[in-house]
Each structure stands twice: as structure tokens, then as C-alpha cells.
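Let me begin by presenting the structure, written as C-alpha cells, before commenting on it.
The complex appears here without one of its protein chains, the remainder shown in place.
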Amino acid sequence: MNEAKRLGGWLFLGRTHGMIFSVISPAILLMIWEGVCRAGLIIPTLLPAPTAVFFRLVDVLPDPEFLHHLGQTMIRLLSGFAIALVTGVSLGLGASGRGSLVLEPIIRVLAPIPKIALYPAFVLIFGFEHTSKIALVVADAVFPILLATLHGARAVEPKLLWSAWAAGASRRMSIFTVILPSALPAILTGCRIALLIACVTVFLAEMISSTDGLGHLMIRSARSFRIIDMFVPLILISGIGLFLNAILLAARKRLLAGFDH
Amino acid sequence: MSIKSVMSALVIPRAIWHNASAFLSLGVLLLLWEGLAHYINIDGFPLASEALLQVPVILREREALISIGASLWRMFLGGALALMIAVPVGLTMGRNQRTAQALSPVLTLIYPIPKAALMPIIMLWFGIGDLSKVLVIFVGVSLPLIYHSYHGAQSVDEKLLWSAMAMGMKPVERLFRVVLPSALPEVLLGCRVGLAMALIVMIASEMIARQSGAGELLFNALDMALYTDVYAIIIILAGIGFLLDWVFERIRSRLVHWAEIRQDAVVPRGRA
Partner (left out) sequence: MANSIILIENLTKCFVTTDGRRHLAIDAVNVAVAEGEFVSILGPSGCGKSTLLYMVGGFVTPSSGQILVQGKLVTGPGPDRGPVFQEFALFPWKTVIENVMYGPVQQGMSRRDAREHAERLLDLVQLKKFADFYPKELSGGMRQRVAIARTLAYQPAILLMDEPFGALDAHTRTVLQNELLNIWERDRKTVLFVTHGVDEAVFLSDRVVVMTRAPGRVKAVIDIDLPRPRRRVDLLMNRQYQEYVIKLERLIEDVHLEETGP
């Protein structure tokens, strides 16, 4: 998929070489890691054994305080992603049509900016609470969705549109009944990339300045050099990323039943 | 007919319009900022004009320049290291099924980890010096590079490799003399993504670690409530991001052009 390539590859995900192979090598890696720790080759304060991290995760997960932090992160992550999705798709559709003259150069200027650098400005404008973090997530996640929508909408087969117009669909209706569904495969690819970016972004924002959330937990543990507690939120956020990605992959399969993959 | 011909004569060449419209929209965005800041009117959101005027002031400060320079240097080191290691790994994965089967599940698991967030752990292992900062950037850049090299190598024409084998090229030689040139357009695309990634990881990790560099400069200004400075530094970083991307695109289009000529040249040589 070309638009996926353009947006940068996050797509080791979902491209598996059969179940067995996809389990073997991570398992071997974990076993070596575990073995090294058990054999005492590395001081446990520098690298905890994977089993130790896992048990700590299981331990803290039911803890209400931990759940509160997890919840804060999820609120920021999901609401940021939702806003990015709506904005990205509508701006992408707009930029593919009449709005291209105005929107395209603006996108060209804004897209290569490292969004994380905007975070201090968001903090100054929106404060230290949810809003600044959500704003950063939106700023980071909106571009993959927007660009994917734009490319998907541009690539619509003109004869599909002609068929719709001839059948009596208005220009406006054909956006919803032809352009949007045509662009859906591209949009979903953009979404998968954006979702992972959102996970990363929210975590980083919480690490940089926050009083709660998984990222904050990690930085708090770092200050007191509790290495296991640094690994727990890091692994959890990565797991959330993988999980959400899997959900999107499943949704993709259902939504794109009519397309050739 | 006459109106159409006049119109087509008046059409501005695409390339000029392309650049002009970018500058135009930049101006519009700055104006928007100016107006919005006027309207909101809080200390934390200075006018665009104020922030812009502060840019040359900061760029004249020795300390700031050293910080930004050091950041860029580390970024360059991390990127170069990634190029040397990730590209061969990706290319090998693309040509060797076993390697791909072994590595891609591991890479899948590593992919969603926030790379800049590894900073505190890496600092614990390698200290607070430059090594840690370079390593984080290296990790961040490596993944997109591996991915794109992998895909580039996968789509290399088999016949090119057969003729290279017939010529008696050794596997490593084939990787660099046949696979790399054919996969170059895709590898360079990975480099572009990697470049953006490097900048993001650099800024984020410096913000997290608060140990010298452009990201720290930014948060120092924030801590000292020098709001105009904060925005000026953001403008500088955004400018760097834009400039790096622009320069890289120039280089890329040249290199890919070269690669296409090379690709043609490989075939007749192989047949001979």
C-alpha cells in the first residue's frame, strides 16, 4: 500500500509470518533476558527479569491508584485520537476537493514540524491538565489521518463518481457515498499509524510534565531509581498500543469486506 | 476559446506556485497566530511578532547556539549509526526469509514502545553523557529505516540477483552492489521518516532528561517564565524540522534519479 509507505512504516504490525514463527523469536529473546538476570550476570537494579516485571504488573494493576493513572492516560489518548480522527478525515476530504488551494500549502508547512516542540506552548495556553496533553495528541495524530484521507480521496476512481452522479447523487452526497468509502482503506491505515503515535505522544507528554498518568508513573519511578516500576508503565503503554492496533486490524477486516486486500 | 487560451498563458509554473503558496500560507498562519494572541491576550500566548523578533536574539546567544548545535550533532551521530546498522539489517531481512521470520515479530513488539521514554532507563545504564542521548536517537531512527529497507529489498527484481550470482558476486557484495541500489528509493523514504523521527526523539528525550540541548533550552525558558523565548525556540525548532525535510527532499530526488540510471546500467553489465 503506497499511502502506508508514504506515512512511514509502522506496519511490521499485522504482517505476520505464521503464528509459530511470530512467537518463537520473542520467546527466545525473553528466555535469554530471563536467564541473564537469573544467572546474576546483571545487577537487578539495572535490568529486572521479565518475570519480575510481569508479576509487578499483575500486582499493581488492581491497585486503585494505579488504575486512576491508567484511566487518565486512556482519557487523553482516546479523546485525542477521536478529535484527530474527525478533524483529519474532514480536513483531508476538504483538501482533496475545493479546499486544496488553501489547505494543501498549510499542510505542507505544518506537517514536517516536530509537534512535540509545541508542547510547552500548549502547556502555557491550556494549562497542565488534560487539555494540553490532548492538544498535543491531536497535533501529532491528525497528520497521518489527514494525509491518508487526502491520498485516498484523490485516488478515487473517477468512473465511480460518474456512476454516482449519473444515478442522481448530488456532489455533496457523493462525498459521503463514494469518496469516503473509497478512501476508507487508506483512512484505516492512517488510523493505525495515528493510534500508535497517540500512545507514544500521550506517554511522553505525561513524562515531560504531569502529575498523573502512566508517563508520570515512569518518571516518578525514575527519580527514585526503581527500575521495575519504570518498566511496568512502559510495557503497559506498549501493550495498549499493540492491543488497540489489533482492534483496528479486526475492524479493518470487517469494514473492508468488499475490497481486495 | 479565447478566454481559455489567455487563461492557459497566465497559468503560473507549478514549481513557483508550489513554493510561493507555502510561504503565503506560512504568512497566513503567523497572521492567524497574531490575531488569536491579540484576542486571547494572556501572558502565556505572546504575539507572533514578539516571538519572531526574539528569534534573532536567541540565535545570537552563544549558549543557545551551542545547545542547539550539540543537539543536532547528537542527532547526526545517532542517525549515522542507524544508517550503518539498520539499513543492512533491513536489506538482509528483505532478501532472507529466515532473518525476516526471526526479526519481524521482535520488531513488531518493539515498535509501539515510546523510544524517547527509554531515556531514563538508558541513562541509568550508560550515564547522563552524550552516549545515552545518541543511543536513544539511534533506536528511534532504526525502526523506520529497517522497515523501509526491508520492503525495498523485498521488491528487488530477482533477475538482477541471478545475474549478480552468475557473475560470482558474494552475498555481502550482492547486498551492497545490487540490492541497495535497487532498493534505494524506498530506503531513502525510510531515511526521510527516520529524519523526522530523529528530531522528535531528540527534542522529547531532552525535555524528559533536562540535560542540555535544545529541548532543555525550551523548558528552561518555560521554568523561568520567559514566554516569548519559549515561542521563539519553538519557531527555531519548527524551522529546523522544516529545513531538514526540505534539504533532504532535494538530496533524495537527486539520489533517486542517480539510482534509476544505475539500475538500468546493472542489467546489461550482468548480461555481458
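A and B label the chains in the order they appear, each numbered from 1.
Just so it is clear, a residue touches a chain if its C-beta (ideal position, glycine included) is under 8 Å from a C-beta of that chain, and two chains touch if they have at least 3 such contacts.
The structure displayed is predicted, hence computed values, not measured ones.
In the complete assembly, the contact with the undisplayed chain comes from A:168, out of A:40, A:64 or A:168.
Between the chain not shown and the residues A:47, A:184 or A:222, the one that touches is A:184. Within subunit A, the residues in touch with the undisplayed chain are 157-160, 162-169, 173, 177-178, 181-182, 184, 256-260.
As a convention for this text, only the chains that are shown with their structure count from here on.
Here the CA centre of subunit A is 19 Å from the CA centre of subunit B. Per the touch definition, subunit B reaches subunit A in the complex via residues 21-22, 24-26, 28-29, 40, 42, 44-45, 100-109, 111-118, 120-121, 124-125, 143-144, 147-148, 151, 186, 189-190, 193, 196-197, 199-200, 203-204, 207-208, 215, 218-219, 221-222, 227, 230-231, 233-234, 237-238, 241-242, 244-246.
For subunit A in complex with subunit B, the residues that touch the partner chain are 5-6, 8-13, 15-18, 21-26, 29, 46-47, 101-102, 104-106, 108-110, 112-121, 123-125, 196, 199-200, 203-204, 207-208, 215, 218-219, 222, 225, 227, 230-231, 234, 237-238, 241-242, 245.
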